[in-house]
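All remarks here apply to the structure that follows.
A single protein chain has been removed from this complex, and every other one stays in its place.
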Amino acid sequence: MNFASDNIVGASPPVLDALLRANAGPKAAYGVDDVSERVAARFAEIFEREVAVFPVTTGTAANALALSAAVPPYGIALCHQEAHILLDECGAPEFFMHGAKLVGLPGRDGKLAPATVAGYVDTLPKGVHQMPPRALSVSQVTECGTVYRLDEIADLAATCRQRGLALHMDGARFANALVALGCSPAEMTWKQGVDILSFGATKNGCLMAEAILVFDPALAESLAYRRKRAGQTISKGRLIAAQFEGYFADDLWLANARHANRMAKLLSDGMTGLPGVRLAWPAEANEVFPIVPRSMDRALRAAGANYHAWSETGLNEGDAVGEGEVLVRLVLSFATEEADVRRFLDVAAASVRAQAAE
Amino acid sequence: MNFASDNIVGASPPVLDALLRANAGPKAAYGVDDVSERVAARFAEIFEREVAVFPVTTGTAANALALSAAVPPYGIALCHQEAHILLDECGAPEFFMHGAKLVGLPGRDGKLAPATVAGYVDTLPKGVHQMPPRALSVSQVTECGTVYRLDEIADLAATCRQRGLALHMDGARFANALVALGCSPAEMTWKQGVDILSFGATKNGCLMAEAILVFDPALAESLAYRRKRAGQTISKGRLIAAQFEGYFADDLWLANARHANRMAKLLSDGMTGLPGVRLAWPAEANEVFPIVPRSMDRALRAAGANYHAWSETGLNEGDAVGEGEVLVRLVLSFATEEADVRRFLDVAAASVRAQAAE
Amino acid sequence: MNFASDNIVGASPPVLDALLRANAGPKAAYGVDDVSERVAARFAEIFEREVAVFPVTTGTAANALALSAAVPPYGIALCHQEAHILLDECGAPEFFMHGAKLVGLPGRDGKLAPATVAGYVDTLPKGVHQMPPRALSVSQVTECGTVYRLDEIADLAATCRQRGLALHMDGARFANALVALGCSPAEMTWKQGVDILSFGATKNGCLMAEAILVFDPALAESLAYRRKRAGQTISKGRLIAAQFEGYFADDLWLANARHANRMAKLLSDGMTGLPGVRLAWPAEANEVFPIVPRSMDRALRAAGANYHAWSETGLNEGDAVGEGEVLVRLVLSFATEEADVRRFLDVAAASVRAQAAE
Partner (left out) sequence: MNFASDNIVGASPPVLDALLRANAGPKAAYGVDDVSERVAARFAEIFEREVAVFPVTTGTAANALALSAAVPPYGIALCHQEAHILLDECGAPEFFMHGAKLVGLPGRDGKLAPATVAGYVDTLPKGVHQMPPRALSVSQVTECGTVYRLDEIADLAATCRQRGLALHMDGARFANALVALGCSPAEMTWKQGVDILSFGATKNGCLMAEAILVFDPALAESLAYRRKRAGQTISKGRLIAAQFEGYFADDLWLANARHANRMAKLLSDGMTGLPGVRLAWPAEANEVFPIVPRSMDRALRAAGANYHAWSETGLNEGDAVGEGEVLVRLVLSFATEEADVRRFLDVAAASVRAQAAE
């Protein structure tokens, strides 16, 4: 019953198989090998257009490099005030952007509203004393486990375009959002106006495979250099490329994401059916954020469940975690076994009954 | 007959096996898993002392991060004027060091002499107009395929210590140098005064496994943060750790390096036995830099040999490549097959005979 | 009636005189001339201890350089959420600190409470995902025109010391705070635990004279280099030094500050005596922040008064600016003429009467 994160498991077997297959024989270094080239073509196919693809080794690097291509050192990148890039990257974006600033804005359910973005940008004094906003970064899936709808993305994109902001999508859980919406990768990104995407695959079945996808050609220009000088151009490029090959083959990535989301649905339905349990935010992808009685939390941990207590700073206005409650995060992955979810629900239900009996 | 580099092949089978074994089951993310901990302990054992270990994804990152821990943004890191960090990293050290400068110094056979280092540092004006030197970086194996002897390292270290410079070793081909010298890892590093080491394993049998090893505790302090903000802390840490586990098991790393060096010896002995061929620098590890007749170069390439022509800028004073000659680099690796080397030598010898017959 | 800022006037005549006197004859460049040396000695005398003095050309540079000496590129500098360094420097601190982050915290009357600082630092997760706080910057006078009392500074300093934070004071209006408290420079700084000070003189009678004063010798080490590479080491150092000489002579600086504060008292007493006017924050130095009826604002501007409407984001909890009101900032300086203040008050009073008559 380990729901601590979706990066606690290894790779999907087909991903490993692809890696083994790509291991044999000499290949050109630094990502100009045949596997890397096939993968680049595959990305273009999947996204239904030409796209510049820059594989990198971590989501941290993908996000920070992507932003560095869009924001000058004296600019601002806007994001949600709960954004991973703002709170959990040890300043990687600021490092890669050479001191540009991240500004976190509020928003319900981990999402930013166009009016909030517009309000911030439009009321900022327009002199040299204030850094000019140049990009907006949204997380899809959000840090609250919710998913931006297509029209929400389109509205944000329009807001950005009118103000000269590039739109970046942090897709650490891209596939989970995609299958939640039931749309195509193109529809979730450039067709709505996304300029640059961090495409994550590590959490959903790879060992380490992330890529920056650039839809606005002007942003691609500097990235080959930026990636190299950031130590993100790996010599045996087949390592990342082969993982992507296995990831895309037979739509493994979509199947993996569907499984994770289905497990999340099972878990959130089960939990919300219990008295005293409610969700902090809707569970729309592969993460569930229930607020549970402390007694239930204790019972679950006693039974061996592994998960993180979560920060209350992202709660919607008016919401609060009570004295006897705790907000927790449960992450489901391609590798989650249904039996584990059911056992977790059983323990939770038993805890409710035990409390009622006291 | 592919001698283009030692990063054109995949991983040694035992390294892949270790990766497969480590794939199963949940493990804590970000390098605090059991495999990572075993590997850290193994490094301490191999280096015969406590050592801070920071696995990273590329040699570029290892060198740049290591230097950033030793050199303030207003300082200078000295290196050989042919150093990889100076010429081939797209400015990664300058990026990670926040604008600190690399200064390249001359030296025979790709090596720096203590007097050269001392001469530079001691004659630099000591005001605020000049950046103060704070580190020296040496490559072991050097960019000319030579290997610093232990007393040479010790002398450089003493020169550094007297002048407040940290001593960094770029060990992209650490194992090849080690077996060339026939000494222990401790002897080649901290026992001579090396403060911080980029320990490379990718070229010698891994897919992507590099680590920064810090012997001077003062330099370790900032590296955990610096690594994270550089996007070099990978979430599924087992990926790198498992490779090291396979690399060290049964001394695979030493066997791999011995094989590569033996292949280089076979090749350099064979080449220098041919009339009209000479070495630009002694072949002391797994690289051979012959100066060959253009006719031989053509014959080899026609026979399918793959290797790089090399820059003449590193030639020792007084040496030159003649009109009808070309300087080339041949890199041998753990995966080089002896038959390929012998075939290469046969083609070269046949070319000599053909030229003589004309 | 120009109360727009204290940087809209030129220099006090004695400051200009000192500059003229220092103009003659050759002097060593880059701040090692006799005037610069006399000024450094004078600072030591005024602050009753050895102190490293680094004259710079702007307050922006003074603050950003000071923080860069205290905070590593991966660290955090805390400040009030209304701090000038956070909102009005176009990212200078982030530039000089190489991407380190500024985090703004809330606090009544523009002041930070020790508990707020402690609360932030102590609840921040202690892993590599979060940047570690390494400095606190306080503004004395604050951005709300208030002044930290000595015990408040001492308490903040203790809070910092227990957590490994350096304490920086942004003294853009140092003299105004000093005469408000009626204490000595030493008492307002290092005796309470301030480690590094931006000593501003431009606003209080110079043309351009700022200095970084370092009380913690460990922070001084890098500043000579940092200042030079920031283009802040001016060649004809006498320019800044001579201004300081004129500024300190006959305690001109204290007289100037006392005048400005007295004018502010006159203005705030007059304003708060009018019905419908209240202060957003106590007027403790040379700035007054009244909330006035819009009709009064119109009348004042019609009469030629010059001042800025001010942001409401810094209002204390529970306070608000009403529909028919506006928050404005009035800054008094060494050059403010009492007649201008009295005329301003007359116009304001007349506006009240006119409104009452309607």
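Letters A, B and C name the chains as they come in the text, with residue numbers starting at 1 for each one.
In this text, contacts are C-beta pairs under 8 Å (C-beta built on N, C-alpha and C of every residue); 3 or more make two chains touch, one makes a residue touch a chain.
What you see is a predicted model; the values in this text were computed from it and never measured.
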Listed residues C:36, C:60 or C:116, member touching the removed chain: C:60
Among A:162, A:184 or A:222, the residue in touch with the chain that has been omitted: A:222
Absent-chain contact - pick from C:236, C:278 or C:301: C:236
Residue in contact with the excluded chain [from C:46, C:183 or C:207]: C:207
Residues from chain B at the interface with the omitted partner, ascending: 73-74, 87-91, 94-95, 97-101, 128-131
Interface residues of chain A (partner: the chain not displayed): 30, 72-74, 98-99, 128-129, 131-132, 222, 224-229, 233
Absent-chain interface as seen on chain C, which is shown: 2, 4-5, 7-11, 16, 19-20, 22-29, 56-62, 64-65, 89-92, 94-96, 202-203, 207-208, 225, 228-236, 238-239, 306
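Going forward, only the chains that are shown with their structure count from here on.
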CA centroid of chain A to CA centroid of chain B, Å: 36
Distance from the mean Cα position of chain C to that of chain B, given in whole angstrom: 52
Residues within chain B bordering two or more other chains: 225, 228-229, 233
